[in-house]
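Every protein chain but one is kept in place in this view of the complex.
Letters A, B, C and D mark the chains in the order given here, with residues in each chain numbered from 1 onward.
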């Protein structure tokens, strides 16, 4: 069987429909577990006290903000190269979630900064580049919104998404490239994690929760976009006729 | 040899034309007719490779113009609704730059005499912004004098705003090009007698 | 009653026309002819009060249009080379605003039916930027449907880019206006038979 | 006559606002530009809070000036290109009033949003509450002046070559007093000084601009159309 048939909105629409509840459910369960671990199981940090518990929101959000951008740029690029309608729609569906994640990372980070750094905001490389990421999401969305012709909107915003992708490595490595207030990676595949295992598990559970949430929400948004774009198409008409 | 097969074009919700097919061998002129908004400009832009079609193919001498890329562009000139003239440059300068851009190097005297041939010597050194509507159009069309080597001419409403003599002069130029085995695709609402046979294509 | 006496116009070093005089009584149409760049547009802009003449005067019912000022503007409509349409607004919106600007208040349904009369109902609600050249021109000209009360119509190349039916429809509208005792001044390079007698003016 | 004038102006304003809203991006982005431009300064100048606070008024004001300049580019240019300006000149209403209407609509869609968002940016740069208030008020009085003065420049540069450029450049410096008094008022309140002086001057400039610029702009427009 050919996988290409899934690249047709008509085929994908119902599939997405069936997937949404599963991811949504998983997201709910994982969030509950993660928050439980994070706020009841995990020990109080010896230097940061309770404030550090923000990490259970902050880090997953921060990671998603970057990861979603890359995925978005990927789909946008595919759409640009092979102009497959669905992939462009996926990119558009991901953008708002990515922007939300970025905003959460910024917000929680700022809240965290007050107790730890004594200030909500410093113009340090990581914080700044994360802010740029937010601007890029906004730019992507407003460019797409500013163009009426969907085909042109897809292509134009795709170019922007690809150009902006350069910012993600900058965010990630900023802590290593410049001496920043922000701490470096404490989780990495190469060496043993430098934080308590319960903390780590809690964080990872939350990470997965955020994943599930993002997928669920993006798929829902994707379904709306598909309907909106294909409203003139026969299959949509039938679906609503029948 | 320009071949169009099963070409269809949609704009927004409208399909302008569907499943359009024709072939133009050298020495043939195609005159695209149709009411306002029937899709003539859209068709011409697709033929020139400026816009993409919803479906269908455009071939030049057997190969898709998309694949030919720049090679096709050296075989074609396109004069659209817009004149592509710079208000701040004189007619001569505009002509030279336009030709240089399409890869045709000409000397200034050559441009000058070409403009003179088209009866524009008086305004050759005026900034284009001062020219009248028709004069601008004529400056833009003077390019064709140097494009004899390019087999395919695609002209969108070339006669608009031209006075009688200018129309006649342009018609003669087209006639000569077709006579030399060139291919011309043009649209016009005016009833000009071109002085040579044209294949007709009606859009609805 | 439009009177022009000893009008002359220079642009840069060129004098386009000198010492031009004519009068137009109600129910007369003047067709200004001339080659490209002979000064038709310049003349029309002077008549409309948009540009100043080097010398000579333009009078409406005996008094200089300069002195009449806004009063004269309530007697006149001018449709120039440019369509004065906003790309982001729909045809209907454009029509309404254009009329409001020239002090004519009309309801939206009225605009809609006027557009329909001119065969533009399909595109009445499209942003103008999507329209074809001719459709834009026609939207701009639909204003005339509401300008019957304005005696003097000044139209620069109104027929350009229009298809056959549209030309006929516009010609009929002009005929009606002239029949009702209006005055029309227009330029066109096309050989359209207007269906009514026109006084001719040749510029060189 | 008068009723007609009001109707025409209303229609004109409605049209411009509608266009601006159609290009929702337009309104949004003039102000995003403002936001980003302000956010840039800390990057260039360095993050020390007290220094940022010191330069905050100047920064916000310069950014506001740039933003409204950016927006001005589109005040007449498109109307000129597509012939609408011609029709405005032919409207049986005083051109200066129509121009003023256009400027007002322009300010509503580009200037006002800046005023509204400015406190947030001031906060970002660590301005205290009273300074924020003064900032907003100074912008509220100042940005219309920028639009008015800018309209003259925008009209002067229409289609004109060389000469028009230089006259437009004479307009740019006219922004300076607005900036001095606008930013000055905020710095004054930060330094605990009185601000009555700056505000009365800003008010005076506004009155002056209202009284003179529409005519200048109308004249410039007519010249451009000749």
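FYI, a residue touches a chain if its C-beta (ideal position, glycine included) is under 8 Å from a C-beta of that chain, and two chains touch if they have at least 3 such contacts.
Not measured: the values here are computed from a predicted model.
**Student:** Which is it among B:7, B:76, B:92 or B:120 that touches the chain not included here?
**Tutor:** With B:7, B:76, B:92 or B:120 as choices, the missing chain is touched by B:76.
**Student:** For a quick check of understanding: of B:88, B:125, B:165 or B:191, which residue touches the chain that isn't displayed?
**Tutor:** B:88
**Student:** One chain isn't shown here. Among D:100, D:155, D:183 or D:202, which residue touches it?
**Tutor:** For the chain that is not drawn, the touching residue is D:183.
**Student:** Hey, which of D:30, D:147 or D:213 is the one touching the hidden chain?
**Tutor:** D:30
**Student:** Across the whole complex, list the residues on chain D that are touched by the chain not included here.
**Tutor:** On the chain D side, contact with the omitted chain comes from 22-26, 28-30, 32-33, 36-37, 40-41, 43-46, 51, 54-55, 57-59, 61-62, 65-67, 69-71, 73-74, 81, 157, 161-162, 164-166, 168-169, 172-173, 175-176, 179-180, 183-184, 187.
**Student:** Which chain A residues would touch the chain omitted from the figure, given the whole complex?
**Tutor:** Against the missing chain, chain A presents residues 80, 125, 128, 132, 135-136, 138-139, 142-143, 146-147, 151-152, 155-156, 159-160, 162-164, 166-167, 170.
**Student:** If you put the missing chain back, which residues of chain B would it touch?
**Tutor:** 48-52, 70-71, 73-74, 76, 78, 80-89, 93, 96-98, 100-103, 105, 127
Just so we're on the same page, only the chains that are shown with their structure count from here on.
**Student:** Counting C-beta pairs in contact, does C-D beat A-D or the other way around?
**Tutor:** Output for the comparison: C-D.
**Student:** When the mean CA coordinate of each chain is compared with the mean CA coordinate of the whole protein, which chain is closest?
**Tutor:** If one averages C-alpha positions chain by chain, the most central is D.
**Student:** Pull out every residue in chain C that's touching 2 or more other chains.
**Tutor:** 81, 127
**Student:** Name the residues of chain D that each touch 2 or more other chains.
**Tutor:** Only 23 qualify.
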